[in-house]
Every structure is written in structure tokens, then in C-alpha cells.
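Quick one: the structure is below, and I'll ask about it shortly.
Here the complex is missing one protein chain, while the rest keep their positions.
By letter and in written order, the chains are A, B and C; residue numbering begins at 1 in each of them.
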Amino acid sequence: MTVSVEKPVAPAAAPTTTPLLSVRGLHVAFDSERGPVHAVRGVDFDLARGETLAIVGESGSGKSTTALALNRMLPAAGRITAGSVLLDGALDLVTASEAELREVRGARIGMVFQDPMTSLNPLLTVGRHLDEAMRAHGVDRRRRTARAAELLDLVGIAEPAKRLHDHPHQFSGGMRQRVMIALALANEPDVLLADEPTTALDPTVQDQILTLVEDLGRTLGTATVLITHNMGVVARSAARVLVLYGGRVVEQASTAEALGTPEHPYTIGLLRAVPRLDAPYGTRLEGIPGTPPDLAAPPVGCAFADRCPLAGDRCRTEQPPLRTLPGGRTVACWVEDAPAVLTAAGSRSAAAAKPKAPLAEVADAAPVLAVSSLGKVFRSRRNRVVALDDVSLELFRGETLGVVGESGSGKSTLVRTLVGVHSATSGRILFEGRDITRPGRADQRALRRSVQMVFQDPYASLNPRLTVGAIVADPLVSQGIGTPAERRRRVGELLERVGLDASAADRLPRDFSGGQRQRIGIARALAPEPSVLICDEPVSALDVSVQAQVVNLLADLQAELGLSMVFIAHDLAVVRQVSHRIAVMRAGRVVETGPAEELCAHPRHPYTQALLAAVPSPTPVSARAAA
Amino acid sequence: MTGYLLRRLPSAFGVLLLASFAIFLVLRAVPGDPAETLAGSDPSPAAVDAIRHDLGLDRPLLAQYASWLGHAVRGDFGRSYLIGGSVSDLLGQRIGNTVELTLGALVFSVTLGLVLGVLGATVKNRFGQTLLSAFNSVSLVVPGYVTGFVFVFLFAVTWQVLPAGGHESILADPQIGFQYVLMPALVLALPVSAILSRYVKDGIEQALSEDYARTAKSLGVPPRRLLWRHALPNALPPVLTALGMQIGVLLGGAVVIEAVFAWPGLGTLAEQAVTRRDYPVVQALLLFLVAVFVVVQLLTDIAYALLDPRVRLG
Amino acid sequence: MTTLTAVPASAAVRRPRIRNRYLRGLATPRGVIGLALVGLVLAVGLAAPLLTSYDPDFQTADALVSPGTGDHLWGTDEIGRDLLSRLLYGIRSDVLVVLAAVPIAALVGCGLALLATAHRAADVAVQRLFDLLLSFPGLILGLTVTAIMGVGRGTIIVVIALVETPAFGRLLRGAILVHRDREYAVAARVGGAGPLRLLTRHVLPNAADPVVVHVALAMSVAVILEGAMSFIGIGIRPPEASLGSTLAASRPYLEDHPAYALGPLAVITALVVGLNLIAEALNRGARR
Partner (left out) sequence: MSLSTFATSRRTVLRAAGAGAVALGLAGCKSAVDEKRDQAAPAGSGGAPKRGGTLQIGSISDLTPALLFTQNSLTALHRLVFNTLTGYDPKTLQPQPQLATSWQVAPDGTSVTFQLREGVKFHSGRPFTADDVVWAIQNLKDPKRSAQLRATAAVVSDVSVKSPTELTLRLAHPVSNLFDLFEFMVIADKESVEDAVAGKRIVGTGPFALKSWTPGAGLSFTRNPDYFVPDRPYFDGVEVRIIPQADALLVALRSKQVQLAIGLSGRDVQPVKDDGQFSIRQFDHGSGAVYVGANVSVKPLDDKRVRQAVSFAVNRDRILQQALGGYGLASSTPWPKSSPAYSDATAKRYAYDPARAKALLAEAGAGELSLPLAHLALPSYTVAAQMVQFDLQQVGVKTTLEPLDAAKFQTQLINQTMPALWVGGHGFAQVHPSTLAVSAYPFNEAKNTSKFSDPQYTEIVQKAWNQADADSAAAKAAYQDLSEVLLDRQFVIDLVVLANLYASTSNLQGVTQNLYADTVLDDAYLA
């Protein structure tokens, strides 16, 4: 199957059928205070019956907007400014009437959204949801009732007839996503648009959902457009990939080609930034420097030019067209032999990376932080939740201890108990030999100085009313360290240390991107020169290219400052990347601990094994089979 | 649900008890003596003392409170100093009238609030929006006695289609009763409807921007059904909370509106009882208002639970 | 650190012209109209002695003169006082009430909210107190307080303060509870901020938005309440003019002398609409 865009010539390679969905020159703009934001700037692709197409990109690439634009589901501020979306080669959804669109939505095109927690109406039962979906397309009442249970059964929900009467909040996240899928498939649509269907889910659940989508697609013959930022998901589920950047398609190829031999510098960079479980232990991640372009003022030339190591003058002044390469894949880049040039550069930077300090060097010392039989119970008026149950851990000097677990495993409670935000219900916490389970004033002060924390959400963890300088200096002021002048100087140093300009101190957090904010959070944590740094999912809210930057920053800081670090994440591959040792948590307990590499290579506990198995690898399936 | 209610009840009673004591004490701090009020324009100290003794006002304060509370828990709120009859009977009747007015106003304000709110959320042209928001501002701002006067002047004096004031029980004669309640209830309802319509509008707009509305839209649910079946129910809980708060406003507004329309309700009774120190009436009245507040809060919670399965089934 | 070149804060993110979010909210059409309405009313109130040569209490034998006839621009009331003067000076007395009552309510309410969030036992007590105050409709509260304190400005101020205190208290209490658990507040605690610093530096600046917005709303409620209290005869102490008392006194003459009522009605409307617009503008500014 070939997609030729520059000259919309007759489809030579696939002449037998008209594509199910044919998108040409799609432009979408959003109204904002700062003028129109051009979120999608000329996207073209075709979708054949039964095909699974992945649209990949980081936040702001326009992938979700593209999906929403296909059946005109854009929010009020968004509008399609140009282009066409032909369904069956006949009906242009861009110009179709609302009535025609309603006929299409749900019946021809079903959608599954990212967040199963908010995508279902909390007031309607699951049965009612399914009923609504079928009612909208004229299915009569009797059939609706019968089919609702069938659909739940189809998506693998036990006791479907009974659960029809339950409300969404009575289902877990994964189950809700199954309901969403059942809804989307209720009227047996030809196209399923799945917008990040697994992003909000834990790896093990993610795996199940992807399998379900694949199976259903196969059995029902549904064509699937899978929107995701996760290369691993692409690798396991899609036949063809469309890589978006800055609202434009930069590369389009079969999954095997795109992941195996990427052509565009951005695709290459993206793949290099993804942490892999199968990479040799100690390999350094490669981030893509810089931030995505501002689409309120889109760059004249290639959108990636600012971050591209190969960018030349032409890249900055002229937009590269999609070139069709042999084999039907297309790429939008002025540089003809990007992969070759980049491989040379990449190996240089890989060589420059410092290997991780071996664990043996530090293991003989006494632990900096030791936790024994820690328990934490939350009591509300109605119920009692055991968040931590008999947790024992040790953190040695200069070591990074990774803690992995899915949502609800108690990992966040653990760190918050460690830094004294929660008080422990039972057990003991020793810091440098001192019992700080219930710290006195002096202990508290020492603890604040020595143990600092980096938070998950780069948006919520910075006080929006304070300047960056004030935020970074806050621990210093709180702990009475230094004079104002000294503090100012130190803030400058810290900002530069984490890769920001010292002038950032005068700005407010909202002026910064997610990755930059996370750097600010790290600078704040480093301010009182702590010996222990606790990172609570510091990268899980970040895009892959940025995630790699932050992971590298943390690794470097750890090595250079001799920090002891607790690194919490739900992504085993990331944890393996930075940790010396890993502890796996589940339901408030530590189920397995061990040296990072060994634990990943030879997991003992079945849960660890399941976790490892569920991590999707960005290696094409064909390549994996060959390996 | 039942358990939840049972847990709420003690605190509700606590508020009532606290209120009863506060009310009792505060009233005694008010200068002026009911016995002197009753003693007429040529009182002798003997007359005042006789009346005071008759009313039991010469007993120690705490003893008065204890005996009042003792009777009150059995539903006996004493006898009105001025009107003579049992306070429970008197209040029962007045409460009935005020409830009639308030319920009428409630029906109007909810209906108007919903209609205007839904219009506000759906009408997109600029002129319509301006018109709606102007109407809301005016309803919110113009005091009830002015609206009341204009209405009375138009409907009762000029056109003579509605009675200018007074009250006929809507239960005794629905058709006539309705005509009496129409104007005062509407006047009382206007500002409240303006507030409610804002909550409805915001709630619908909020609900329509939620992910689940997007889901429904993606399923081809028609806009009308999206609005009524999917968005509106989700918009209701905050409206309900606002409504709970507005019940107090309605009762308070009734004081003025009842005066304008000669409606024999709690408002006029309150004014009379307070200015003439008819303690038993004032005490019972204030306690009733606290009870209304407590009950409305409970009802709001219950309605919330009925509307929202997350609370109900939690 | 070779891979980490300093990343400049995205140049494309333009900074808004006005830094303060409240001012930014007020600089919208909504806010400007609101400010203009309120400002106009305040200005004529302040300039009252310049705009009219009549003492608002000066009585003449010419009662109920229509506007534009004789020496009185806006006519006279039933005891021959100049209505324009009474209107302009009435603004002053309303503004005085509002400016005294709302800050008192805000301070007391916020103080109680702080107390409530500091201590569990205090919380229960404060919550019950708010419940108690909220359970009495404003006018009934007004009647009772007036019975105790007598008619006068102090009474109105107390009543408005009593009505608005629980509103401020609940708003701030709720906001503090929310913001105290936000991640940035946890971060500040981990950074070593004590309870006081946490509150003043981190929580309060963020929790203040609803309180600031409510100041404008409370002022409009105060204006309306003053009118309603005057209606049932417990308003500002005579002979001083207030908007509400003038409006109440005008009732018998609505038909023959509509100007009598129209003046205070227009001013009250302007004030309340203006304050509501300001509140909305502030709210939008704060939300951004």
C-alpha cells in the first residue's frame, strides 16, 4: 500500500479498493488568546479496511487533534481550516452536515479515549451507556437489551448481564476501558479510533487491552487508528505507522521499517530516547534536546529544525515535502541520508556517557536510610485502607534504589512516609542510624536538609504564584540557609546546574514546559544540598524525548554529587535504566528486591515476571522474532 | 444510605439544640419587655408585674429555658403573648402559608432557572446571549418590592386580572389560590431563578466539556439528547447545592414579599413578634428556621445521593 | 553534562502585559464596564458637595416637586428635601456601610477559617457557628439584631457582617483544605517550611482567589441587604439619606413621582451590576 501525497495520482499500488478513510491536506487550528494555534498543518493518509494504523507523536504533535478532526469531534475552540476526510471515497466528513455526521459517529467510526475514568458518564449505568449508543442508531429496544450483555461479554467482562446495572465508578480502570471499547464497537463500526487507549493504565492492564483491541479488530474486521506516544505499543499492535511532529507527518512507513530502520531524524531520536529492557545494562539514554515548536507561531521551515542535529539553512526556511522512498514509505526531510549521519553522531555521544558506578563500591557501607516493617493505614470515617504493609528496605550511600509498582501499590505512600509528610502507623525509619519515625525538632531539621524530594506532576508541584527563583530558594529560606544575596547566587547556580538559564529565576512556572518545570523541581530539591534524593515518578508525566533528558540529568547528578537516590516509577524500563537495585511493590508490600540487571533478567516473583512481560518493547515484532 | 443518614442526625440535632439555647439567650438580651408591651398605654407597675408573673417571666432564666425546652421537645412551644393561641397552631398555619409561597417560588425559580440556564448554554448568538444576561441581571438586582409594585400596578390596578394581595389557601380552592400565589411567588422567584440559571448554564457547559460528553457525541447521540440526558443530570448537583442555599434566601425574601402582597406568612409574623417581644413566637420561629436549614441540608445530601450513584453506592 | 545545554525558556511563550492576575481579569471588557459603573457611582458620591448646593437634610415647604421644575434638578421628597442631594449623599452612606461591613466580614470569616483549618476541635465549633448563622435568613437576623442594638448604621454593619462572615469563612476554609494537599504545598513542607510559612507563603496566596472574588459579590449583597432592611424600617438612622431608605420612602409616590424611586433604583442597579461584573472578571482572571 502506497500513499503518495505530493501528487495525488491514482493509487497505483493498491488499485483494487478505495480506501475506507482518505485524509488529504488536513489543517486544524485552535482559537486561543494568542491567536490561532495551528495544531495540525497538512496531514494526509489513507486507511484501508481491516488495517491497523498507528499515529505516533509526542504531546503537541497534533496526533489527538487529527483523530478528533476525522469525524469532527473537535472542541468548540478548534476548527478544520482546510482539507478533506473521505469516508468510502464518497462522503467528505469535513463538509458533511451534522445529521450526516451523527450517522457516521458511533455507527461507522467508533472512538476510544485515553482516560477511562472520565470518559464514561458517572450517572449512567454501563447498560444505559450501551443502550444509548445503539439507540442513537435506531436499534430497537429488545435487541439493544440483548446485545448490551453480549457486548460486555465480548470485551471480557464477567457476569455481563449483572454488571449492566453497575455504574462506571464500580469498575476498575481497565474494566472501564473495556466498557469504552464495547461502546465504540456497539454498532460494529468500520473504523475504530483509539486515542491513547492504554496510556492511563498500568502495564499489565495495558497489555490486556491491547490484546483485546487486536483480537476484536481481527474478528470484526475493523480498521483501527491507534493514536499513541508509546513506541512499544506501536511495535506490538500496528501494521503501519504515521509519525507526527509539529502538526505535520514527518514519516510514514510499515511498523517494521519505521522502528527498524527509521529515516527521519526525529523518528531516530525518538527511538533512541526510549528506555529498553533489552538494551545492555548501563547504556545511556539519548534525549532530544530542546522543546517542541510553538504552533501559535509555527516555524517557516521544518518544525524539527530547532532540535535537529542535522539541520541546515534550508531546513529552517523551507518546509520539506514528503518524499516517497523505495518500498512505499515516505519521509519529510531535506537530509537524504539522515540515518547514516546520525548513527555516527549517536555512537559518539554514547561513548561519552559515563558508565554507572558499580554497586559493589558502595554496598559495604551502612545504609543511609533503612526502613523496617513499615506500615501505614489510612482511616476515614467509612473505611480503612492499608497502604503499606510490613515494608522493609535499605538505601546505601551513592546508590539508586528503584521502586516499581502499578497504581495503588503504595509506592507514593512509601516516599511520603519517608519524607515525613505522612506519619507511619507502625515500623521504623532509620536515617544515618537515627530513628526518625517520629522525628523531634532537631531530627526534623536535619531530615529536611538531608532528604529532599522530586515530585511527579511538574504542573502541580510548583507554586504557580511564585517566581522560579523563589521556588528554588524556598527550602533555603525555610531552613534559614544563607543570606539573600547568597541565596540568589545559589539559585543561579542550581538553575544552570539543571540545564536552565539563570535568568529563569525571574519568571513564573507557567512560562515553562513540563520538562523545564521538572528541572526546576530538581533544582529546588538540590538547594539544601541533600544527601538523599527521593524521586516520586519524576518522569512519568513527560514525553519520551524529554524523559530521557531528565533521566540523564538525574543520573548525572547522582553520580557527580554522590547522592543516594530513591527512584519511583511504574515503567520498569526507566527504573532499570537508572537504578542499582530495584524493589517491586504490589498492594502495599515489597514482593521482590534485587540488583537491577539481575531482577530484570531473572525475575523470581510471578508478579515481577508479569510486569516484565507486559512492558511493550519498541522493537518491531519481526525483528524480535529474528533475535 | 440509611447509615449515612443516621450518622448525620446527631449533628443535626446538635445544631438545633445549640440554636435553641442561643436563640433563648439572645432574645433575653433584647431590651424591651413583653409584659410592658401588653400593659397598654396606661400601665401601673402592678399591672406589669401581674402580667409578667402570668407569663412566667419572673422566674430565673435557666428555669425558663429548661421548661421551654421540656415543652418544646414535646411539640408544645407555649402560647403567644399577643395572639393568645398556641404557638404551634399559630406557626403551623403561618408556616403553611409561607411554605405555599416558598414552594410556589421554588417551582417558578427552578423552572425559570432551568429554562434560562439551558437557553444560556445553548443559545449561541450574541443578541440572545445579551438579552438573557440582561434579564438575569435585572432579575437579580431589582428589589422584590419594586418588581412587586410594578406587577401589582399592572395586573391588579390597571388590568385587574390578579388580586393585589392577600391569601386564599391553594388547597381549599386551587384555581383561586393559584391566582393569589402567582404574583408574590414570581416576584420572590426572580432573583433566585437568576442565580440558579447561572449554575445550570455553567453546569451544562462544564458537563458538555467533559470527556463523557465527548464519548456520547462520538457515539452519535443527538445534541438534544446529549443535553437533556447526558449533560443536564450532571449539571444538577451543584444546582441543588445552590438551591439548598437559596431556600434561606427565599424564606428571607418572603419577609419583604409577604409585606408587599399582604401574605399572612412567617415574615409578617416575625416582624410583629420581634418588635413586640412575643418571645414564644420568636423562639419557635427562629428554631423553625434553623430546623428548615438543617432539614434542607439533609435533603440536599439525600438528593445529591439520589442524583449521583458515586455517593449513593460509594 | 555535555548533553545538557542551557535551555532557554521558550521564547514563544509570550508574557501577558499585566502581571497581576486580578488586574488582568479587570482589564477585560467585563471588568472595565464593572469598574466604570462602580467608579461612576463612587465618583458622584464623593463629589456630592460639588454637584449639589443643597444640604440633603434641608427641608422646604415645596414637597414632592417634580424633576426639572423649580430650583430642584431632581425634585424634592415629601418633606421638601432635595432629592438629588439625598441621592448623592445616600451613596456616601451606603458606601460607608459596605466598606465597613464587608472587610469586617472578610477579616472575621477568614480568621475563623484559619482557626478552623488549624485545629480539628476548632473546626467543629466554627463549622457549627457558620451553620447557625447561615440558618437565619438575612432579614430575620436583621430584625433580631435591630431589636437588640436599635436602628442605625452600626446595626446594618453588624447584620451584613453576620450574613457574610460564614460565606467568607467557608470559602477560605474550603480553599485552604484543597490547596494544603496540593503537591506544591507538600513540596514546600518537604523543603522545610513550617506551618506558618506554608500558610502565608504557599497556601494563602493560592487559596485567596475565591475570597477576593467574593469581596465584590459580598459588596453587592450588602447594597441589596441595606435596601431590604430599609424597606422594613430598620435601615439607616434618619434623617441621614441612604439608597435603601430613599427607595423605601418613595413607595407611596411611585406613581405620581417616579423620579423619587428611580434615582436610588438606578444607582443600586448600577452598583450591583457593576460589582457582579467585577466579581466575574476577577474570577476569570484568577482562573487563568
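Details
Just so it is clear, a contact is a pair of C-beta atoms (placed from the backbone, for glycine too) under 8 Å apart; a residue touches a chain by one contact, two chains touch by 3 or more.
The structure displayed is predicted, hence computed values, not measured ones.
Though it is not drawn, the left-out chain touches B, C in the full complex.
Touching the missing chain, out of B:168, B:205 or B:301, is residue B:168. If you put the hidden chain back, the residue from B:11, B:64 or B:93 that touches it is B:93. In the full complex, subunit C touches the omitted chain through residues 57-59, 61, 63, 78-80, 146-147, 150-151, 233-234, 237-239, 249, 251-253, 255-256. Residues 31-34, 36-44, 46-48, 50-51, 54, 79, 81-85, 90, 93-94, 97, 149, 152-168, 175-176, 179-180, 182, 259-262, 264-265, 268-269, 272, 274-277 of subunit B touch the missing chain (whole complex, contact as defined above).
To be clear about the criterion, only the chains that are shown with their structure count from here on.
Under the stated contact rule, the graph of chain-to-chain touches is complete, every pair of chains being in contact. Among the remaining chains, the Cα-based centre furthest from that of subunit C is the centre of A. One finds 47 Å separating the Cα centroids of subunit A and subunit C. Within subunit C, no positions touching two or more other chains are listed.
Listing the residues of subunit A that touch subunit C in their complex gives 34, 286-287, 289-291, 293-294, 296-297, 349, 352, 416, 419-421, 445, 448-449, 451-453, 455-457, 460-466, 474-475, 477-479, 496, 498-501, 503-504, 507, 511-513, 516, 519, 521, 524, 527-528, 549, 552-553, 556. Of all residues in subunit C, those touching subunit A in their complex are 1-10, 12-15, 182-194, 197, 201-202, 205-206. Those residues of subunit B whose C-beta lies close enough to touch subunit A in the complex are 7, 209-223, 225, 229-230, 233-234, 307-310, 313-314.
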